[in-house]
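Left out: one protein chain. Kept in place: all the others.
Here is chain A:
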């Protein structure tokens, strides 16, 4: 049945070459942990992506209950935590995943660094990777405010003071992030929410696409 559906579609729009091109390629022996166990270090990039997928899915479901409003944000998180079936698990995935994703990213970066895999011709992908790292830090920073509890509030307060230390444009940068020159409040929360769920994920997708396209064009770096 499924085969029939597939054939029917393939007959008309020839999709086989599309997925072949994406999925059908050999895994070189030196990156296969089944051959050399130490090759598990090559998994960290994929694991980072895996956790990113978890963050995106769990985040999408959290937004079904979450409201970015200073009167209700904390209550909405409290409600989903205590009243909604399994929401505690989904929030837990998002909460812990936010830390795990940074750990995976660092392990992946360490592998690339110590194997010298960033060297010519792969410098561009290192740069893209650094941008992805900053986006990820941004997601962590903006997401941390959203529960609107004391920890979130003061962490953001301090984070904004750090932004203010940037030479020359510090004060403007802080206002741009906070939505107000002096207050961390209603406008900060809506801004951080927008940045957290729309702007940064959008940028992340674009950079991940470039990252993966470059990997496919250049192949994985050779054995040491």
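Keep in mind that, in the parts below, a residue touches a chain if its C-beta (ideal position, glycine included) is under 8 Å from a C-beta of that chain, and two chains touch if they have at least 3 such contacts; residues count from 1.
As a working rule, contacts and distances are computed from a predicted model.
Peer 1: Look at the options "Aromatic-ring-hydroxylating dioxygenase subunit beta", "Menaquinol:cytochrome c reductase iron-sulfur subunit", "Gluconate 2-dehydrogenase subunit 3 family protein" or "Transport permease protein" and return the one that UniProt uses as the protein name of the missing chain.
Peer 2: From the choices "Aromatic-ring-hydroxylating dioxygenase subunit beta", "Menaquinol:cytochrome c reductase iron-sulfur subunit", "Gluconate 2-dehydrogenase subunit 3 family protein" or "Transport permease protein", the unshown chain carries the UniProt name "Menaquinol:cytochrome c reductase iron-sulfur subunit".
Peer 1: From the listed residues A:5, A:34 or A:181, report the one that touches the chain absent from this view.
Peer 2: Touching the chain that is not displayed is residue A:181.
Peer 1: Which listed residue, A:5, A:34 or A:158, touches the chain dropped from view?
Peer 2: From the options A:5, A:34 or A:158, the contact with the absent chain belongs to A:158.
Peer 1: In the full complex, which bits of chain A touch the chain not displayed? Write them out.
Peer 2: 70, 157-158, 160-162, 172, 175-176, 178-183, 185-187
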